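Structure, as structure tokens:
The full complex has more chains than appear here; those shown keep their coordinates.
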Amino acid sequence: MSYKFQAGKMYRMPTHFGPSLGPRQGEGGRKYDNLESPKMTAFSVSFLSNREQLEELLPEGFAVGAEPVVTVAIQYVTEIEWLAGHGYNTLGVSFPAVFTGKKDHVTGNFLTVLWENLTDAIIRGREELGFSKIYCEIPEPRIYQGQTHCFASWMGFKFMDLKIENWKQVPAEEVSSAANKQNGDGTLHYKYIPKTGEWGKADVAYAVLTPYDIPNRVVKEMWQGEGTVRFYKAAWEDLPTQCNIVNTFHNLEIKEYRGATMVKTTGAKDLSDQRILQ
Amino acid sequence: MSYKFQAGKMYRMPTHFGPSLGPRQGEGGRKYDNLESPKMTAFSVSFLSNREQLEELLPEGFAVGAEPVVTVAIQYVTEIEWLAGHGYNTLGVSFPAVFTGKKDHVTGNFLTVLWENLTDAIIRGREELGFSKIYCEIPEPRIYQGQTHCFASWMGFKFMDLKIENWKQVPAEEVSSAANKQNGDGTLHYKYIPKTGEWGKADVAYAVLTPYDIPNRVVKEMWQGEGTVRFYKAAWEDLPTQCNIVNTFHNLEIKEYRGATMVKTTGAKDLSDQRILQ
């Protein structure tokens, strides 16, 4: 007898080995607390860019938010429960946007792409959540004489350098308000899955929201600094699967830098509050 | 102005940087020939297994084929055009199956899972083709005193050893018939994409066929040998994202080995003939 999908259980390819294992469903269907872990060290650099360039990166229904400020954020995450305590790293590029649908009107940060260095996380994020996750190498940062240097590459081609220095710690009493400054309803995405065989058509195409609130997240430290970020021009031969993405960022105007931050946090959520926007 | 999808072009997340780059669509929409390349060295070991165990791995509409023979195939591929000449490796587990739908009745090898060591290929294969691709490390084989040893691991946990020895080359005049022995309509898959937010429901769920024919593929050498394959029992801590898969193979009955092969080929197809079964 062929198998049947169990009602109420999550599945993912391959579906043949029972309910899927991942951040939102563990062995036997159990949930993860994400209470004291994962631990995250996140660096970001922001810059004022060109509103017209950013608009071209938005699908229908979206518009650039109040200010065309791009944030490049790189996160080094450890002690992840659904990975039995392993970690992985991410690199994202986002800017403020507004989504207006038939029902929903939400504001937030539009996450254009999120590189990660672990395929298992990429697959789950794309298919379950609609995050635009793709792969690259994200080694640990190089920290020397007060300068933090984060970088990313693909098959040996380094496509990004992010450097921050002149670090100043944010006093404990100001951390909470600074951490919550990042207003809006959450993070905006656009989920798209192509239809097999009918090339150019879609099986899935809808806007998605990651609600802002992460109740378990505790900010342990916050620092501010001055930073720069560079994306390098890539020939197709250098990055045959993502030169279009990297070159778009290479060509993005940097009008002025808007500061850099480092945040150390514990706790997370399993993102099961992710929802389709209509 | 937000962007519009170009008619007739293929897209994939992130859709914001123009038409996607991949095996079926290169820069400016060009196609790849796959004429003299890629180059592939493929090893496989087959064994007679238990029909009931295999049936439990089949979604509705599928049944086990004539003989419950499982094939574990590992492929080392180089000179891939859409990767600008880079390569990657794969490890698949399949067995004969029959699909009976409302319109289609096809036979072939049901590919239960295909591990690959390159995320870019995994994403494209899952979303565009419906292949059940997931990630693992697949280093180059170890070849010593007539024995070929292929292996695979995830985050340092080795979950499979495949060993072949007593190699005998198939005479050139017999290669063509031996290569075409693998009858049926092609390779069978089940594409499944979960629906965001409505956990347990699907956005996409359909059977898919990779038609058998690969006109450009030329078999350069074929060898036969004797081989064994072992999947190791994994605790959840060892393989938190795929212990269910590896343990299923660990528990699969091996009634008798049915030989091992090595095939060296050139040429491929872009799989744009992949089609949904109904």
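Each chain gets a letter, A and B, in the order it is written, and its residues are counted from 1.
The working rule: contacts are C-beta pairs under 8 Å (C-beta built on N, C-alpha and C of every residue); 3 or more make two chains touch, one makes a residue touch a chain.
All of these numbers come straight from a predicted model, not from anything done at the bench.
Participant: Fill in the total copies of the single sequence across the complete complex, 2 being in place.
Facilitator: Per the structure file, the complete homomer consists of 4 copies.
The definition used in the following text is that only the chains that are shown with their structure count from here on.
Participant: Quick one: in the complex, what on chain B touches chain A?
Facilitator: 1-4, 7-18, 21-22, 24-27, 55-63, 82-86, 112-113, 119-120, 122-123, 126-135, 155, 190-197, 199-200, 202-204, 206, 208, 236-238, 240-245, 248, 272, 274-276
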